[in-house]
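Presented below is the structure to which this report refers.
With one protein chain held back, the other chains of the complex are shown just where they sit.
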Amino acid sequence: MHSFFHPTSPQAHVVTTLWWWMFGVGGAVWLIVVIAMLYAARARRGERGDDGLLHVSESTHHAMERTVIGAGVVTVVILLAFLAYDFSVGEALAQHPDRALTIELTGHQWWWEATYENPDPSKRITTANEIHVPVGRPVQIKLRSADVIHSFWVPNLNGKRDLIPGYVSSQWFTADTAGMYRGQCAEFCGLQHAKMALYIIAEPAAKFDAWLAASATTAPLPTDSATRFGEQVFLTASCAVCHSIAGTPAMATVGPNLTHIASRRTIAAGTLANNRANLTGWIVDPQAFKPGTLMPKSTLQPAELQALIAYLETLK
Amino acid sequence: MRRLRPAGSVAELPTVTFGHRSLMWWGTLGFMTIEGWTTALLVACYFYLRQNFVSWPPLRTPLPSLLIPSINLAVMLISIVPAYLVERAGKRLEALPMRRWLVVSSLFGIAILVLRWYELWSLNIRWDTNAYGTAAWTLVGFHATLLVLDVADTIGLTLFLFIKRMPPKTFSDAADNSFYWYFTVCLWIPLYLIVYVGPRIF
Amino acid sequence: MSLRSLSGLLLAGGALLAPGCKREARPLESPSPGAPTLRVAEGVLQPGPTLISDTVEGPYDDNAYGTAMGQQLFVQMNCSGCHSNGGGGMGPALMDDEWIYGSAPQQIFSTIAEGRPNGMPSWKYKLNDKQIWELVAYVRSLSGLTPKGSRPGRMDHMMTSPAPNQTPNAKPKNTGLPNASKQP
Partner (left out) sequence: MTAPDANLPADVTLTDAAIAEEAATLDAVWRDAPGFWGWLTSVDHKSIGKRYLITAFLMFLAGGIEAAMMRAQLARPENAFLGPDRYNQIFTTHGTTMMFLFAVPVMNAMGLYFVPLMVGARNVAFPRLNAFGYWCYLVGVVFLYVSLFVNMGPDTGWTAYVPLSGPQFAPGHRVDVWAQLVTFTEIAALAAAVNIIVTTFKMRAPGMSLNRIPIFVWAQLVVSFMIVFAMPAVATGSTIMLAADRAVDTQWFNPAEGGDSLLWQHVFWFFGHPEVYIIFLPALGLITPIIETFSRRRVFGYSALVLANITTAFFAFGLWVHHMFATPIPELGQSLFTAASTLIAIPTGVQIFCWLVTMWSGRPRFTTAMLFVLGFFFTFVIGGITGVMLASVGFDQQAHDTFFVVAHFHYVLLGGAVLPLMAAFYFWYPKVTGRLLSERLGKWHFWLFVIGVNVTFFPMHILGLEGMPRRVYTYLEPTGWGSLNLLASLGAVVIAISVVIFVVNLVKSYWVGDVAGPDPWSSSGLEWATSSPAPSYNFLHTPIVGSRHPLWEPIADAPVLVGLRTDRREVLLTTTFDARPDSRNHHPNPSIWPLYVALCMGVTFIGSIFSPYFILGGIGLAFIGLAAWAWQSSHPAGHELIAAPEAEPV
């Protein structure tokens, strides 16, 4: 379930426990204040003096002073306690292992580009909007923005971190249970800020390594005539101007890398489920789903379109 | 409503007062606080941006020249004298000497404004070249708007004294104008050091 | 202030602001403009009878959002590779008032769509008409041919050249239109 109430990483656990403590104590304080208010509203303690005003005896006045000072002291104590607790949570979140799986995340206007670092350039993987991470291993997400300020936030795993142009910041987490965790850009970044989601897929180490190896492979050569015509359409029409598929001459980095598009569960930054109907609808007119997105309407004939879809579905 | 009982009269209180006893002085103080605080914020932004640079001014950017700014600073410091004399004449309620020194103050003001135009260009950088140029231009430019405002105030006051009879509180207004001129000049000294001398020494 | 003069004032104010709407519009839903249909003359020299080649108003010339999209495309399609941010290099300069194939919107459209000899590639199948019109708007704003209000400001990159909104309004030389068709 995609929310802060179901933490699946030590970082998120710490903060969620802090939340439940704050919620409990805060709720109690609020309740006490409301009860005190209702009680005070009906107390009618003062005696009416000759000037028509209400007066209280000296002792009641001192009692009132003690009550206010007492309440003030209790407030200070509670606040200082929470301050200490906040610092301890801050300390826990600031612990970063020196060796962690490093993923470079670049925020673009309205999609996420993820690159898996690797000293061997042939093993470097560039994917978009869906990031696979091994369960149990610490992960460092290096954040960089290509245009405006975005904010990387997956509530189940850790707090948000802004991607600010001119800065490289990092966010650490260790997924402790497998699952598909949804995140969304949390800093207003323009027309399609609302549909700029990403998925972190935490899977056991073995499955992750298999995925990593598979992702490092280039696109399969098309076998039958339909997919070969589809690849031809991809390379000659406007697709190759923005997108790249490893193993083909298409190498533009304006749009997301489509080498393993078929293996992804969603397209258009988590907006649409990845199936034939959505893929076709998205290619024909992306503005209908995400008005303002930079992908233009396509000018393909139906036959070219079908061949292109068939080709794209081979890119597992 | 209770019946009113007169308990004293204020008819004999003075109508012309100086310094913090007059409203205009407080208004000028308010204006100065706002401008001083805005300048302080701009200086903070200036130093904030310096962190982004290895060398300040950035590589291959010429240092601002010191000649005209130093002359302008000297002229400004000298211009405090006529302003003080305006204030003293005002406090002594001597209209003629006040008017004479106001004329001198106005001339100083115009000279300073002219020098300021060349001072801007002696920064040896355009405002849109890089963040250093922007910050330097903004500091000097913002202070220039303060100069324009106060010189206009001084010239206005001078012209009024030539054209028609003024109410007695004009003495107090002239004193407040000088008070405001001291602020504008004193504000420029740190800005001069930051923008023109600073890049040279660190 | 009688009602009549008040309404007159409002109408005048409205008229004053009308261009504001077009400049500020974000044409997300509106249908994308098509390619210019009429024949586009590229140069003054013409065999046979003089052919009419009217000026077509670039759909995004006075639209700030369209011009900004053109600016983004100019970077993404690596136009600066040859035109280097408008200053010219392998390709001709776009910021000056020299226009080899004409500076009218539909002439620039056909230059981009068809391509030109000496290296200008054809983008007809690479970009759809809307994108090419956006590029036309940006290219014309580089040399100050579009209204100042809709020209983009500086980019968040190195300051290579004064931004289009700092370029003074320009009068293009040899616009390549045959004289016969000078429209008022």
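By written order: A, B and C. Residues from 1 in each chain.
Quick note on the criterion: a residue touches a chain if its C-beta (ideal position, glycine included) is under 8 Å from a C-beta of that chain, and two chains touch if they have at least 3 such contacts.
Remember, predicted model here, so these are calculated numbers, not experimental data.
For the chain excluded from display, the touched partners among the shown chains of the whole complex are A, B, C. Touching the chain that is not shown, out of B:Y84, B:W127 or B:Y182: B:W127 (per the contact rule at the top).
Mapped onto subunit B, the footprint of the missing chain covers residues 1-18, 20-23, 26-27, 30-31, 33-34, 37-38, 41-42, 45, 48-49, 52-53, 58, 93, 95-96, 99, 127-135, 137-138, 142, 152, 156, 160-161, 164-171.
Although one chain is not shown, part of subunit A still touches it, namely residues 2-5, 12, 14-15, 18-19, 22-23, 26, 29-30, 33-34, 36-37, 39-41, 43-46, 48, 50-56, 60, 64-65, 67-68, 71-72, 75-76, 79, 82-83, 85-87, 89-90, 92-94, 109, 147-149, 151, 153, 155, 158-162, 164-167, 169, 182-195, 197, 270-271, 291-292. In the full complex, subunit C contacts the hidden chain through residues 1, 13, 17-18, 20-21, 23-26, 28-29, 64-65, 67-68, 71, 148-150, 152-159, 162-163, 165-166.
The definition used in the following text is that only the chains that are shown with their structure count from here on.
Rounded to a whole number, the gap between the C-alpha centres of subunit B and subunit C is 47 angstrom. Measuring from the averaged C-alpha position of subunit A to that of subunit B gives a distance of 51 Å.
Rounded to a whole number, the gap between the C-alpha centres of subunit A and subunit C is 39 angstrom.
Shared interface positions of subunit C, i.e. residues touching 2 or more other chains, are not present. In subunit A, no residue touches two or more other chains. By the touch rule above, subunit B contacts subunit C in their complex via residues 128-130. The part of subunit A that touches subunit C in the complex is made up of residues 147, 165, 191, 236-238, 241-242, 254, 287, 291-292, 294, 296-299. Remark: subunit C residues 26, 28-29, 32, 69, 72, 76-77, 125-128, 130-131, 156 touch subunit A in the complex.
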